[in-house]
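In this view, the complex is presented without one of its protein chains, the others remaining in place.
As written, the chains take the letters A, B and C, and residue 1 is the first residue of each chain.
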Amino acid sequence: MKYTVGAVIKEPGSTRRNKTGSWRIFRPVLDHEACVHCGRCYMYCPDGCISLDPEKGYVIDYDYCKGCGICAKVCPVDAIEMVLEED
Amino acid sequence: MGEVHVVNGNYSAAEAVKAVDVDVIAAYPITPQTPVVEYLSEFVANGELDAEFIHVESEHSAISAVVGASATGVRVFTATASQGLALMHEVLFIASGMRLPIVMTVANRALSAPINIWCDHSDTMAQRDTSWIQLYCESNQEIYDTVIQAYRIAENEDVLLPVMVCYDGFTLSHTLEPVEFEPEDEIREFVGEFEPIHCKLDPEEPMTLGPVGGPDSYMEFKKMQHEAMKEALKVIPEVNSEFEKRFGRSYGDGLIEPYNVDDADVVIIAMGSVCGTIKHVIDEHRSDVGLIKVKAFRPFPGDDIRRLIEGKDAVVTIDRAHSYGSMPPLWTDVKAHAPDVEVSSTIAGLGGRDIRVEDILEVIEVAEKGEGTDEPVWINVNV
Amino acid sequence: MPGRIPKRPPLPEEELLAPGHRACAGCGSALCLRLCMKALGPDTVVVMPTGCMEVTTTPYPETAWEVPWIHVAFENAAAVASGVEAALKALDKKDDVTVAVFAGDGGTVDIGFQALSGMLERGHDVVYVCYDNEAYMNTGVQRSGATPMFAVTTTTPAGRRWKGEFRPKKDAPRIAAAHDIPYVATACVSHPQDLVKKVQKAKEIEGPAYVHVLCPCPPGWGYDSSETVEIGELAVDTGMWMLYEIEEGEFRLTYKPRERKPVEEYLKRQKRFSHLTEEEIQRIQRMVDERWEELEKEGSTTD
Partner (left out) sequence: MIEVRIHGRGGQGAVTAAEILAIAAKEDGKYSQAFPFFGVERRGAPVQAFARISDHFIRVRCQIYEPDHVVVLDPSLVGTVNVVKGLKEDGVVVVNAREEEMNHLSEELGDYDVYYVDATSIALDELGVPIVNTAMVGAYVRATGTVSLDAVKDAIRMRFPGEIGEKNVSAAERAYEEVKEL
């Protein structure tokens, strides 16, 4: 580890190195067919790991998704299903 | 050439702060520091000093605000005393841990209880381990000169530690004497423009300051602070001698100021305004006595002190504070660096008890008798 | 039936609070800060006191923050922010940079209250956001001055003599408003667009602004991590938490449920209220009814 004077961190957003996806027990799976693109899942994600892809629509970043399940709850059309992570 | 004014110690401090052109001041009044805050308010109100003045609601917020301002990349100042310094205690560690070059003056005053507004060093000694550089002054001239030098020391790239400039409450803070003030442009040239070195809160280059440092990093940062203190042992004399070259005044090597030590059989080690009275005693009554004035208590120039006291007939410290249940702080530090030298310990001048000429003579007697080496001798006390 | 892909998501896309932070799954406070940063934008200096969000976002050598950020201690964020703001003024940068505080309820209504009052009274141009999860969650759910009546925490357990917290929640937004500052608002993470609008307003207004945001906490309140938004909605719909603004002294409800749901619907969803008797639930209902009556008298209602 590099120790900076005064413990100053000069690498903004560097928690991206910490893949919190490993915390997950349940995995949100988005049914793109059912999705109405309201953006509620995006708005309510505490980890900011849902984004809008111009081609695919809303996508979930499984590197960071902790599997809280908020997105599934707030989806007005039940397009997100929480499924048990395998291994 | 400067101009001589007859002013009190608080004014000396304020004048120096004005001369170095600080950007943000946050301070809360407390006796005997209050006039510093008043003088600076006046300077800002008159436009003599172009600074932001934050009228904080406590000393805790005073130090917190200057931490915030310093981290944003400007030169800052605060001042306090006694209970106010105690209230800042927690944040003092943070200021040094973040390596912010803050300068603060402390008009030394005793701590309650009983409540006491008069001088001793209990307040700053209690902050000994906060990793602030501590410089003690003997005269109002020394306050002015030391505050100016403090900015150079604190802002030095190899140091980057906050500096506490300590001067005795009332004995200096409220005493008028002649002080030479240098032209402000020359002081500003000496101190230089403030340039943040290691951190700055700026959206152009986002940094995170004051993060969580766990068991895997905390100790490294603390060792780095210690190394910075050791660097200060080199930087303080450099700044002292550069100041001398420019303005013609110096205080020993900036760390300690020996007085008549070479010819002395007995050496007194002391700090602050009492050093003046000791010099007077040496001049008028005891030419066989010497003084080591400790100007820098942190970092502690222990090796220099050891070299000067080795081989002397008698050595004695005067502490204006105590570590109850053990030995007082100055004695402890001297002994830690000179374990083979017999050093007597005296405690004097707590809570504004005047340290008179006869008290200094008694201190010398304690040393000559070899008393006080394992238990401090209290001078001029009735219990 | 797939809908049209919107050109833009409903809120600004830039994520200024990076993922990888260590907040709990389903954390209402992390959501709050993420939304606030969307409202404030990149030219913001963030000051945070000690708390959940401070420890989980900045484990050296990593930081979740994309903006300049500083933590000093628990009780002094408002004082630190005062210093930052003064320094920006000294540097002539105040017009380009927003100073924001994100502080938990403990750091706001308890230990940080004096510094907050000082900052508000002195008129510093700072956006102060309290992310209120109603107890000291960082240290494992001890009560704070913002803990609601009868809520169980580790220091207000329900037992033979105690029934959880003894007293109603300290009304911090109204105390902030008593400083005669230009803008005070309440919000809840269940209503993100309302929250973002209010924080944007707080940013635009010159002088101190105080935004108090209710942030449900899955482990502290005792509900499943997926229910954070629902619990927030229930807090608002039962009237346990009111959404309002006080702008230049004018009180205005910003959301009024068509018909307030019984508080029981909110309480029964959380373990911290699971010990309540019917009588205690009714007592809370009466408190909420009285408060609504009182506040409705004060201001008009718009949405």
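Here, a contact is a pair of C-beta atoms (placed from the backbone, for glycine too) under 8 Å apart; a residue touches a chain by one contact, two chains touch by 3 or more.
Not measured: the values here are computed from a predicted model.
Just so you know, the chain we are not showing touches B across the whole complex. Note on the undisplayed chain: of the listed residues B:Ala45, B:Leu176 or B:Val381, the one touching it is B:Leu176. Of the options B:Gln33, B:Ser273 or B:Thr317, the residue whose C-beta touches the omitted chain is B:Ser273. Within the set B:Ala86, B:Ile117 or B:Val341, the residue that contacts the chain not displayed is B:Ile117. Residues of subunit B in contact with the chain left out of this view: 4, 6, 32, 117-118, 170-172, 174-178, 273-274, 276-277, 279-280, 283, 352, 354-357, 359.
The rule is short, and it goes like this: only the chains that are shown with their structure count from here on.
Note on chain placement: the centre of subunit A and the centre of subunit C lie 23 Å apart, centres being C-alpha means.
The distance from the centre of subunit A to the centre of subunit B, with each centre set as the mean of the Cα atoms, comes to 53 Å. Counting partners per residue, subunit C has 58-61, 63, 65-67 as the residues that reach two or more other chains. Taken residue by residue, subunit B touches two or more other chains at 98, 206-211, 213, 217, whereas all remaining positions touch fewer. The touching residues of subunit C, counted against subunit B in their complex, run 42-45, 47, 54-55, 58-61, 63, 65-73, 75-76, 78-84, 86-91, 96-97, 114-115, 117-118, 121-122. The part of subunit A that touches subunit C in the complex is made up of residues 1-2, 4, 7, 9, 11-20, 23, 32-40, 42-49, 51-52, 54, 57, 61, 63-64, 66-70, 72-74, 82.
Interface residues of subunit B facing subunit C in the complex, by the touch rule stated above, are 23-24, 26, 51-52, 54-58, 60-62, 64-74, 76, 90-91, 94, 98, 200-203, 206-214, 217.
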